[in-house]
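Here we show just some of the chains, and they stay where they sit in the whole.
For clarity, chains are labelled A and B in written order, and residue numbers in each chain start from 1.
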Amino acid sequence: SNRPTITALDGRFRASLGAQIQYDIGGALQGDRTAGAPRVNEFGQNLRRGRLFFGFQYDDFLLNVTPEFGGSPDGTATLYEANLNWSPVKPLQLTVGYYKPYFGLADSMSSNDFLFLERPSIMEVARNITAGDGRASVGGRWAASRWFASGYLTGDSYGASSTNQTTSGQTGFAGRVAGRPYADADADLHLGLTGSYAFDLRRQAGTPTAEGQTLRLRDRPEWRAGDASTRLVDTGALAADGVATWGPELGLRYRSFMLQGEYHQINVQQAQATGSPRPDLTFQGGYVEASYVLTGETRRYSTSSAAFGRPSPARPVTDGGWGAWEMMARWSLIDLDDKVTRGRSQASTGGVYGGRQEVVGLGLSWYPTNYLRFMLDWNIVNVDRRNAAGTQQIGDRFHTLGLRTQMAF
Amino acid sequence: SNRPTITALDGRFRASLGAQIQYDIGGALQGDRTAGAPRVNEFGQNLRRGRLFFGFQYDDFLLNVTPEFGGSPDGTATLYEANLNWSPVKPLQLTVGYYKPYFGLADSMSSNDFLFLERPSIMEVARNITAGDGRASVGGRWAASRWFASGYLTGDSYGASSTNQTTSGQTGFAGRVAGRPYADADADLHLGLTGSYAFDLRRQAGTPTAEGQTLRLRDRPEWRAGDASTRLVDTGALAADGVATWGPELGLRYRSFMLQGEYHQINVQQAQATGSPRPDLTFQGGYVEASYVLTGETRRYSTSSAAFGRPSPARPVTDGGWGAWEMMARWSLIDLDDKVTRGRSQASTGGVYGGRQEVVGLGLSWYPTNYLRFMLDWNIVNVDRRNAAGTQQIGDRFHTLGLRTQMAF
């Protein structure tokens, strides 16, 4: 990292300071709206991420505290992470506190390095069951040159108890293994597998049954620049006893070209109720995304996170060059429909019309220098979703545009 | 700036850290209260500003992130600014993100340098239409030795979408030109002109008409130390299609004496409604304020902001001196009444009884050192305002006292 750092004279103590700003401007072109579909707001801006990083390291111990002033939407000061790390031997790091456990390929990538403004919806939904930002966790990772393994016991997210004090929290596990069977100067091949299990879900006072464990899976349409609130795919609160997810990862790089993809399946054990069908539910999704750096730089593989990084411009504008230019494309799918029959209500089958969302995106990035980035995204979003009665289409098809200005140290 | 800074060895990278604290103690002497007037609380304290400044600069690029822990009243952590700056040539600075666009003479002055605890009400009201703190903006300024020009396209303020997600935001423009036709060691003459236009106002769900664009102009009585909530001038929510403001600026300094003043006019195009009169409304106000530094220092002119600064003590107490002492006086007026006739309801004419507030103030400042300041303010507030029916006086006349302790690096 290129963060400014103060090192004490004996070299054992280091304090570092960093910042990350992602400022988004964007809009949606909805055209003729489907009768039951929500209106997606036209234009707006948002501070997607606004983080200040404070690090304190003494020998093998590291303390991280990262306030967050961005959000979806912005407006609240919160905490991205606060944790203690210990590296007793070199490729092993044990961590306790609030942080983001490793989960899948797309979420192991730094948010500075994303190919698109937002994670694929299936990643966002799957990671937030037991992992995601600011999750109370204890665990560790082993990050060697050719393989990676991580495992975390996880609890609530930061602040979850402040809004729902009277109910007990969530506990789960998130694990990931990955390998890089082929790696040379020109190419990398990445294979991985991520799984998670929530064996105790957070209880919600009174919904849907008194103090029952519930789960809600939902996401925004892979775009939050102008409207951070509208979610078109949403299962609503499901009474559930447990949830498991699993998914394979594939990544490959050849010189300036990179391609990665994942599939994730989410298995929900619904809580049984007398007189109602409550079958187990299976949701799924996946994505494939590709990048080509026009100016010849590469997305280098980070062994510490088992994921690809962003290109570092060979000729930054501050040295008289044009920086790095990159083109991206993505196809992404999430299907939150299960055990439903069109025209029949979801209650009759015990399934859920959570909706099926497909997003096709094109992107262009400019990296004037190593710490600066401009991203332009154009997404075509297609949501097919029925109302709970199964009789009306409440999804829609629209385009979104987003321009991100990013500066990170 | 005298902020502590870390500079990397090659001299191209700098990180800086600063802080600003304004802690106010004060009270109001209301005497016999007018029957319909609100009670102004007697005594209290408030952290008016509590900011931490983080700056990261690489060559011509600068990232600013400034958390804010003060407020009116204090109690919420928020963001004062987060933005990216680029200076391709020396006196030009382009900025994108959340920040305070240049608007008028009084608001271009640093809050550390204010003559009184609060801005004149007309400035507070006029600047917050399209500018003000933490405004999403893109634009730039050209700040030469003898003239200054700035222009910004502006959107919502930081956090506006978190409280009102379902409606679309505001867009506008704020511009300023200023010149210093005369400048020598003894004297400065400043002339300026500021204008703004909001061509799209923020929609308010359901008020006053469903999803209509509304505007609310109001301010506290130029005093927030003991009571940060009571606003005696207030137009209420006006259904409006657009708003324009314009105002001339005058400033002059002769040795230790400084005088500045502004006039601003606000023109509101009310939204038309069948059967009701909805004339265009004009509100206005202005102020004149003067300062005399008893110990002989001067309020030096800052060319980067085209505004006057605070005196820097020649003999600080830390070097055995008495610091700098300064006396101030101000007259300030805001008139939010328009198209109304006393005794008749505002609905009958389509005008508004927003109220007319006049404040006369005297102040004394002590600067023990360059980074420390104590301010004592005594204001006489006189509000003339009718209720919506036009039949009852709901304004009042009272005195306020405020003592600010300020430390800033």
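Note that in this section contacts are C-beta pairs under 8 Å (C-beta built on N, C-alpha and C of every residue); 3 or more make two chains touch, one makes a residue touch a chain.
From a predicted model like this one, the values you see are computed outputs, not experimental measurements.
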Subunit number of the complete homomer, 2 shown here: 3
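Throughout what follows, only the chains that are shown with their structure count from here on.
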Separation of mean Cα positions, chain B and chain A [Å, integer]: 40
Chain A residues within the chain B interface of the complex: 4, 6, 17, 19, 21, 23, 41-47, 50, 52, 67, 69-71, 73-77, 227-229, 318, 369, 371-372, 405, 407, 409
Residue ranges of chain B touching chain A (in the complex, touch as defined): 6, 8, 12-13, 15, 17, 54, 56, 58-61, 63, 65, 67, 76-79, 82-84, 96-98, 136, 155-156, 158-163, 165-169, 171
